[in-house]
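Below is one structure, written out as structure tokens; the observations come after it.
A single protein chain has been omitted from the complex, and every remaining protein chain is retained in its original position.
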Amino acid sequence: MSLQVGVIGTGMIGQDHIRRLTRVLSGVSVVAVSDIDRNRAADAAPEGAEVFAEAGDLIRSDKVQAVVICSWGPAHEAQLLDCIAAGKPVFCEKPMVTSEAAALKVMEAEVAFGRRLVQVGFMRRFDADYRRLKAVIDGGTLGAPLMYHSTHRNASVPEGLYTSEMPLNDTLVHDADVTRWLLDDEIAGVEVRVPRRSTRGKDLRDPVVVLLHMASGALVDVEISVNIAYGYDIRGEVSCEMGVAALPNRPATVISDRHGIRQAIPEDWRERFIEAYDQEFREWIVAAGQGTATGPSTWDGYAATLVADAALRAVESGQTETVAMRDKPDLYARPVAAVA
Amino acid sequence: MSLQVGVIGTGMIGQDHIRRLTRVLSGVSVVAVSDIDRNRAADAAPEGAEVFAEAGDLIRSDKVQAVVICSWGPAHEAQLLDCIAAGKPVFCEKPMVTSEAAALKVMEAEVAFGRRLVQVGFMRRFDADYRRLKAVIDGGTLGAPLMYHSTHRNASVPEGLYTSEMPLNDTLVHDADVTRWLLDDEIAGVEVRVPRRSTRGKDLRDPVVVLLHMASGALVDVEISVNIAYGYDIRGEVSCEMGVAALPNRPATVISDRHGIRQAIPEDWRERFIEAYDQEFREWIVAAGQGTATGPSTWDGYAATLVADAALRAVESGQTETVAMRDKPDLYARPVAAVA
Amino acid sequence: MSLQVGVIGTGMIGQDHIRRLTRVLSGVSVVAVSDIDRNRAADAAPEGAEVFAEAGDLIRSDKVQAVVICSWGPAHEAQLLDCIAAGKPVFCEKPMVTSEAAALKVMEAEVAFGRRLVQVGFMRRFDADYRRLKAVIDGGTLGAPLMYHSTHRNASVPEGLYTSEMPLNDTLVHDADVTRWLLDDEIAGVEVRVPRRSTRGKDLRDPVVVLLHMASGALVDVEISVNIAYGYDIRGEVSCEMGVAALPNRPATVISDRHGIRQAIPEDWRERFIEAYDQEFREWIVAAGQGTATGPSTWDGYAATLVADAALRAVESGQTETVAMRDKPDLYARPVAAVA
Partner (left out) sequence: MSLQVGVIGTGMIGQDHIRRLTRVLSGVSVVAVSDIDRNRAADAAPEGAEVFAEAGDLIRSDKVQAVVICSWGPAHEAQLLDCIAAGKPVFCEKPMVTSEAAALKVMEAEVAFGRRLVQVGFMRRFDADYRRLKAVIDGGTLGAPLMYHSTHRNASVPEGLYTSEMPLNDTLVHDADVTRWLLDDEIAGVEVRVPRRSTRGKDLRDPVVVLLHMASGALVDVEISVNIAYGYDIRGEVSCEMGVAALPNRPATVISDRHGIRQAIPEDWRERFIEAYDQEFREWIVAAGQGTATGPSTWDGYAATLVADAALRAVESGQTETVAMRDKPDLYARPVAAVA
């Protein structure tokens, strides 16, 4: 039986997820949509889907079995609480919420409900390259991971719209989340260093280098360059006691011509992570069909919020800013077994 | 609306396609199955699917809109003719048929019907690496393709079951088909050379080197090694007038350890081409839903039959064996536009 | 005419340089040797070379035109001063000297002499890979360098002999020197972070991560792992405004076998840098034959001393330790043109 899904927020990312749910993946139907712009919702609605004026009504509708939230970040808290109140599995795009207090409130509601319902949109965990990398680390033959070198490069960001806080509260969260997952470790402290500024970004603080101090003592450095012109280049290398494991180059055609022997680099995150987005939803559909959630949890969304806050403090203080997490509820004690 | 599919042949590959059609892809339902072993068919049938004793009855059933043929090669001819008679789109695993006469008969029936109905299972054309390679060649910046170096290596083949004819009539067809497609060219002649034999395969004629003489004059060499122990390694490099383009290494984790800096190699064709199989059916579903077929055609299945025959003659003669194709029907004159 | 060289210090590295000067390179003869162990000097002396009991006598000998210092670090100051007093070109293995005061004294003597005489043994500047990397950066097409990621991994270090200070005062100097040269920049500050410790090195502080703050604002991170088991792996990547340039993998045979597709990694620094050592002396011979020196200078040796001192302070303080260099004498204002 097909999972009946309602989608809240029908902007660019919402429309892309509707396409994915209706044209790419099996076992799912989009039966309801909602947006603050009712016309946009109507345009995005697949045939037969009901358009709701209020997100809350969509969430509570009997025809909706599971919810996908693609609305504006500040709206997430109320929508997540509604989903939990209704006992419905929900996929929530990042940021899960925009404050520590909100994250704790959602977490408490889910813990009180007693079963995981929330999956947060950290798609890198579903990328085949990252998964193979994690499998190597978890295999243990290289010994314990001691350092992780993460590189996050964007060709460009929209001038004016992308501010100097965003490398730290918007871009960094992907590196932070995938680090926690890869190393099976928590972030205990954050430092930020600001190198010589790129002249391509005017007044933008770009690049930045972030150091993440993990609870185990492992040290992570993250290069974030958001205007590097040549492409969207995501790299990661784990340095262990007896060896090193790294993400491979992307599988582009090997061309030998007057520019050398070369392989193309993705232009943007859509090209780089399109399969990861598909897989993210593939697994969500299976878990949601069972009334629960797997993958990145409310706990992970909470961690991301704390790390972004700490990074913003660290750029001001120049010091190591502590990330103080509450005790981990049993609900998040160990990952729900991955869905095959 | 979902495409109602009937599957004929529920052996290993048939079962895998049923899994793909029911659990991976959207817009399709398996409503009927058939197998010469009725129990096997019943076991493989998804919930609600009807089990037919006779393939012909499945093909003609009103509930079946399109057919997937995974039966034994010698059975394909009659089943394809039945599908064409019923005007139903059909996906047929390779070999399309087992003789030139049969290929011509199917082609004549389809031409008489007046619309493409048959897609043959050459999955490499749907592989992302091959598609990017073709895009580079077609882009024309490297000039005309003059040579193609194709490498086809299996870790091992089942002793006793895999005979010395099979590198030429079973394995080579993939290289031959993908060559025709990559270079947009026909094979005009075939030579076979037999190197020093591998001691791993006992009496097996392994490896073999095949030269394909293309109609344009381009020359193709194919290494086929079917017992090379280390993995399933598919490579391809097009040498053009002003440059060279090649398939990349597979995107495995880059590990630096005591074995060097290294990347894993796929174990077998399932691992290597799993996404290509998914994509092959994704496109078939769309075309079949429109009552037609795209991708590898009856013409391509016919070409494969002729090339395999020529290769078997060439290994005996030591000479260049001509591949004499009939005139190309207009129906196959140019590819139907790829389905997005 | 052949350059007449005297070698001081005939331990392992001294013997290797004697081999290089007598058997590999042209235009040079070893005419004198000296060592605190006179027997070792006699054993190492090539045919016809005079063995001196005192380094000072060797330096002042009329038959010696240029000097190679491979003695114990603390002996370098006096020997360098003797060479300058004698107006003789001298190649000095690292560390140039062991204190800032000594570095300044040697510098003042050389400045007073009025011509460069001292070349310090930072061989990476002569490595073909590093030179090509520098050429790309200097070419300017990638824009200004903003970050440099340096990786320095040893398979193992001698237990007991290699102490926790050595990654910072012995190993780091190579990364620090090559950074100053690659970026054409000075180091203004040093931070050290100590990740989770490797269990392979017992009580050794290993690995360490060093941040170098360059005068231009460029930020450099250095991973130093000295017990990483798998090989001697030196990497470097410069992240610029519009692109990135990195050292390539070493040119080892590409083997595809059951361990994957792989290339060997050098075992140690001898294997990695043997050609760089040859080239280092090739250029020294030419400059010394003209009565002067090129390549790494007294200024560079002085910088290395300050950086090592700052790194040792930084590991204690946890803060950024400033590197305060004196004004740069005109003698070192710009590199002497490289010898072709």
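Letters A, B and C name the chains as they come in the text, with residue numbers starting at 1 for each one.
Definition applied: a contact is a pair of C-beta atoms (placed from the backbone, for glycine too) under 8 Å apart; a residue touches a chain by one contact, two chains touch by 3 or more.
Values in this document were obtained by computation on a predicted structure and should not be read as measured data.
Q: Out of A:Ala252, A:Ile285 or A:Val315, which touches the unshown chain?
A: Per the contact definition at the top, the residue touching the missing chain is A:Ala252.
Q: Based on the whole complex, identify which of C:Ala42, C:Ala85, C:Ala101 or C:Val254 touches the chain you can't see.
A: Residue touching the chain left out of view: C:Val254.
Q: For chain C, which residues touch the unseen chain?
A: Touching the missing chain: residues 22-28, 128-129, 132-133, 135-136, 141-142, 242-258, 263.
Q: What chain A residues would touch the chain not displayed?
A: 229-231, 233, 249, 252, 255-265
Q: In the full complex, which residues of chain B touch the absent chain?
A: Touching the missing chain: residues 143-144, 146-147, 149, 153, 193-200, 207, 209, 211, 214, 216-219, 221, 223, 225, 227-230, 233, 239, 241-244.
By our rule, only the chains that are shown with their structure count from here on.
Q: Among the chains, which is located farthest from chain C on the basis of C-alpha centroids?
A: Farthest by centroid: B.
Q: Do chain B and chain C face each other with the same patch, meaning over half of the contact numbers show up on both, or with different patches?
A: Same residues, largely: of all residue numbers at this interface, over half are found in both copies.
Q: Distance from the CA centroid of chain A to that of chain C, rounded to the nearest Å?
A: 44
Q: Please list all residues of chain C that touch 2 or more other chains.
A: Residues 229-230, 233.
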